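The complex is shown incomplete by one protein chain, all other protein chains being positioned as in the whole.
Letters are used for the chains, namely A and B, taken in the order the chains are written, and counting of residues starts over at 1 for each.
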Amino acid sequence: MTSLVTVEDLRVSFTGSDVVRGVSLSVAPGECVAIVGESGSGKSVTARALLGLAGPGSAVRAAAFRVAGRDAFAFTPADWRRLRGGFAGLVLQDALVSLDPLRTVGAEIAEVLATHDVAPRGRRAERVLELLEAVGVPDPATRAGQRPHQLSGGLRQRALIASAIAADPPLIIADEPTTALDVTVQAQILRLLAGRRAAGTALLLISHDLAVVASIADRVLVMKDGRVVEEGPTRDVLAAPAHAYTRTLLAAVPSAASRSTRLTTGEPRGRPTPDRSAQVLAGTGLTRSYGPRRVVDDVSFTLHAGETLGVVGESGSGKTTLARLALGLLEPDAGQVTLHRRPWSHRRERERRPLRPRVQLVSQNPLDSFDPRHTVGRLIAEPLRVHRDARHERVLDLLARVGLPPETAARHPRELSGGQRQRVAIARALGPRPDVLVCDEPVSALDVSIQAQVLDLLADIQTEYGTAMVFISHDLGVVHHVADRVLVMKDGRVVEEGDVAEVFARPRHPYTRTLVDSVPRPVPSPHRLDAAGAA
Amino acid sequence: MIRRLGAGLAVLWAAATASYVALLLAPGDTVDILIGDGADTPEIRAGIIAEWGLDRPEIVQYLAYLWRLLHGDLGRSYQLQRGVGEVLAGQIGPTVQLTLAAAATGVALAAVIAIGTAGRGRWPRAAASAAELVSVSVPPFLIGIVLLSVFSFTLGWFPVSGAEGPAALVLPALALGLPIAGVLGQVLRGGLERALEQPFAVTARARGLTERALVARHALRHALLPAVTMAGWFTGALLGGAVITEVLFGRPGLGQVAMQAVTSQDMPVVMAVVLLSAVVYVTISTLLDLAYRVIDPRIRS
Partner (left out) sequence: MPPTSRDAVRPAVRPAGWSAVPLWWLVPGAFLAVLALAVAVPGLLAAADPLAADPVDALAPPGAAHWFGSDHLGRDVLARVVHGARHSISIGVAATGLAVTAGVLLGLAAGLSPTWLDEALARTFDVLSTLPELLLALLVVAITGPGTVNVIFAIAVAQIPTYARVIRAQTFVVRRSGYVEQAVTFGRSRLAINTGHVLPNVLGPIPVLATIGLGQAVIASSGLSFLGMGPQPPAAEWGAMLSEARNYLRVAWWEALFPGLAITLTVVCLTVVGRRLQRRFEGRTP
């Protein structure tokens, strides 16, 4: 059988700058091909170019470009429109914005039916419900009348998939279809896609995450800077990566196995031994409500010197509120926080202020935490309690400590990359020589190779200064890599806690078990996800 | 909805209070101010003192004033020797005609320009944005003067002044509508362009929709949202512009009444015009607020 899509030497440029520089790929009917790469690798543009949607101002060239057995360069706009939705359905990240937020999901799905005239007008409403049912949306009659914001992340992603398959296309192009989702929901959506594939639909999957594609793809292409650096059967690429970049990517993924190595180099690293006799920060019976909702409900924790306490949980589990309680930015309604066994919550701000440098914050989005007018140097100098003359020198020390050149001090954070900004945030938090670093999703916005650098940096700092860390993340692999002990949170409560290896290897609570089972593994599993579990 | 009504009443109350405070703050004797240039006899003075309760404490005067307003009594103009309500009622027709025609012109032009140029390449967009820039930078009366000298004096297509027949409405409606079209056009076009860059627009294109269908079924609705939040500006531009347009084109209407009242310092009429414009504002913004809820059902839940 001929392939559905074939491109040879695809090049896409935007006003002179090449974003895709010679990509060849083909997708055969019923096959699942994955493109994996970090941001800026050109993977999304490649996928969109296959639908003639590379974007305004783009120039697309290729040695050969065949879609549905025809030469794509000969297509009229009407030809393209027939193919979009009819031949290939597109599923993007985050249905909250990828479906029209002002229209009901039913109307969105019906629009495909009308555009491609696959169901007569009178049958469309019925067909919408069938489609929603097919993608595992319970109570489709109610859901069809709702808008994306009224649905949970998982349900609206299913609705988006329903709209992509409405005209029964032989190919689905899914661009980071699970990136905005919680890990348990991600597993469900992957099972749904696997189910479509088992039913005969070909799948082109775009992802930044090798582990996500491992369970489902037949072949994988690894992209970097607009080129394919490696391709082959998924099993081979993952088990024996031929290209150095693929190896780096795989090594950079934090997990249980990487606990005692540096992610960037694979060299062994030392872990500081926590001093269990020196309690630094502790909370007992912490409760905090917003309106009627208890966001944090009876949570207790202790953090010792040199220790890393991981906090995992899905969105809405109360992790960030817990971080704010630990930082003394929020007072608990009940319970109390102590710092070095002395009261930290329920104090007058004036008494707490001199102690504040002891507890510092590294947040997910450093740009929000920087005064937009200030240079890097001034940002890092802000928390320093040293004499003016010594300040500049100390700023340069800190910059050097986080691996940034001294010139960075004069620059604005806007001009820096995401990884560099996070280094600046870490340098600033280190300035007051804190006893505790509260890291709230510090690497969630970063590519895996940058994430590896930042995690290594945090590990080095901990080894060097013995700083205790509260490390909040939705990513079990990251927590497994960095933490000594872990709290698992759900709906504001701690459902399980203990030694990280123990908790993840032998979870006692059913929720922890679901969480652990949902994590995609980069190692190809012997048994593929089966189609039966699609719902 | 009840909140909305309460807010509307608060605006009306505040407008009434503001004009009342203005009357009290005005330098000189309140009786003199209320008479303005009208006939001044001891009987009239006594009548004013009785009507406004000027011999009673100020708080009582104020409450009595609100009480009269609640009963629809806008007071009396001592210069025109007529009830203020009567004066306004006699002149409201031409102004309603003018503002409705101008609003329709402005909205229609804005929609045409925005839909015609959004996402259509560099030159149409640049031309539209230059036209919008000029239309918001030219004082409304200057637009009127240009229209007059071209279409009335040079070409003789439309009458120079008055309000006789539909032809006399064309130039004033254009003069008042063009600046509105400029501002609204800018907002709509910006909204359309932002909407067309959203992920849902990519999804919609990937469904095989034409650009036209994408704009009509998806983007336009998003672009309307910022436009309907401009109720305050819209009302101000219409009512304030109506005063100038009526004076320039010699049209009868509330604007002329207001101007005469200001020139002759006929305070009861000025206060009534301020109140009336507050009523118009409250009505328009309530309607647009309802429209917003229809366009964006998200804020209902």
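Definition applied: contacts are C-beta pairs under 8 Å (C-beta built on N, C-alpha and C of every residue); 3 or more make two chains touch, one makes a residue touch a chain.
Note that the coordinates shown come from a computational prediction; the quantities given were computed from them, not determined experimentally.
For the chain omitted from this view, which of the shown chains does it touch?
Result for the missing chain's touching partners among shown chains: A, B.
Considering the whole complex, which of A:15, A:76 or A:277 touches the chain not shown?
Missing-chain contact among the listed residues: A:15.
Which listed residue, A:416, A:470 or A:489, touches the chain dropped from view?
Missing-chain contact among the listed residues: A:416.
On subunit A, where is the contact patch with the chain that was removed from view?
Interface with the chain not displayed, on the subunit A side: 14-15, 17, 19, 38-40, 45, 55-57, 264, 327-329, 349, 352-357, 359-361, 363, 365, 368-373, 382-383, 403-405, 408, 414, 416-420, 423, 432, 446-447, 449-450, 453, 457.
Residues of subunit B in contact with the chain that isn't shown?
Per the touch rule, subunit B residues meeting the hidden chain are 10-11, 14-15, 18-19, 22-23, 25-27, 33, 122, 126, 133-134, 136-142, 145-146, 148-149, 153, 232, 235-237, 239-241, 243-244, 247-248, 258-259, 261-263, 265, 267, 270-271, 273-274, 277-278, 281-282, 285.
Going forward, only the chains that are shown with their structure count from here on.
Mind listing the subunit B positions that touch subunit A in their complex?
Of all residues in subunit B, those touching subunit A are 119, 198-200, 202-210, 213, 217-218, 221-222, 295-298, 301.
Touching subunit B in the complex: which residues of subunit A?
It comes out as residues 48, 51, 53, 56, 77, 81-86, 88-90, 92-94, 97-103, 111-112, 115-116, 147, 149-150, 160, 163-164.
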